[in-house]
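Removed from the display is one protein chain of the complex; every other protein chain stays in position.
Presenting chain A:
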């Protein structure tokens, strides 16, 4: 997916000015940046919820069609059960009931919610709700995944448990993914590359990460150096 010559303005606030960015197919690009610098705008443009004032977004053939969006908050239907919340998102792509059932159960099992199928969102903890949202995002037939700070409001233990659950599901079926976050550590753990917003014309920093995702350790010297670079760029921006 490529953002080509994107210009976007909200009143006097120029968020993007002939901005270019590329997300290689079947990779995760982590995007960090201060608030108001266009992270969510980038996601909304990728989802087609927002149009750029100028420029366009080019998607590869395999990236057309369904989009899975993981939001900051789980956005579950309060009157539907855990099972229904995932199954309903499959109805547009899977016409056979058995197929939907199998897929729903598979992904809910992978996030450890096989015992919680008949529960309603208000009966779940915050972490469980976000796991339902993750299962829904992966179960839904999509070619592009957009993540808008989905681990933001969770405690550190839960956050890393969910990041690892996400990695496990993603490795099973890699898709082009744009991951927006405030947290440099999350960005480094998940991304194939990390990009820092802050200048409307170009990313302040763009760095590929060559260490395989599963082998990454947050204490690794090169990752710590990258984190320090990211933090410094964020502070300076």
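Keep in mind that, in the parts below, contacts are C-beta pairs under 8 Å (C-beta built on N, C-alpha and C of every residue); 3 or more make two chains touch, one makes a residue touch a chain; residues count from 1.
The working rule: contacts and distances are computed from a predicted model.
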Quiz item: What name does the UniProt record list for the absent chain among "ABC transporter permease subunit", "Deoxyribose-phosphate aldolase", "Spore germination protein KA" or "histidine kinase"?
Solution: "ABC transporter permease subunit"
Self-check item: Which residue of A:73, A:183, A:199 or A:220 touches the chain not shown here
Solution: A:73
Quiz prompt | Selected residue (touches chain absent from view) among A:22, A:54, A:101 or A:220 | solution = A:101
Self-check item: Hidden-chain contact residue, picked from the options A:93, A:152 or A:237
Solution: A:93
Exercise. Write down which of A:51, A:64 or A:114 is the residue touching the left-out chain.
Key: A:114
Exercise. Identify the residues of chain A touching the omitted chain, counting contacts across the whole complex.
Key: 47, 49, 66-69, 71, 73, 75, 77-81, 83-84, 88-89, 91-93, 101, 105, 114, 117-118, 136, 140
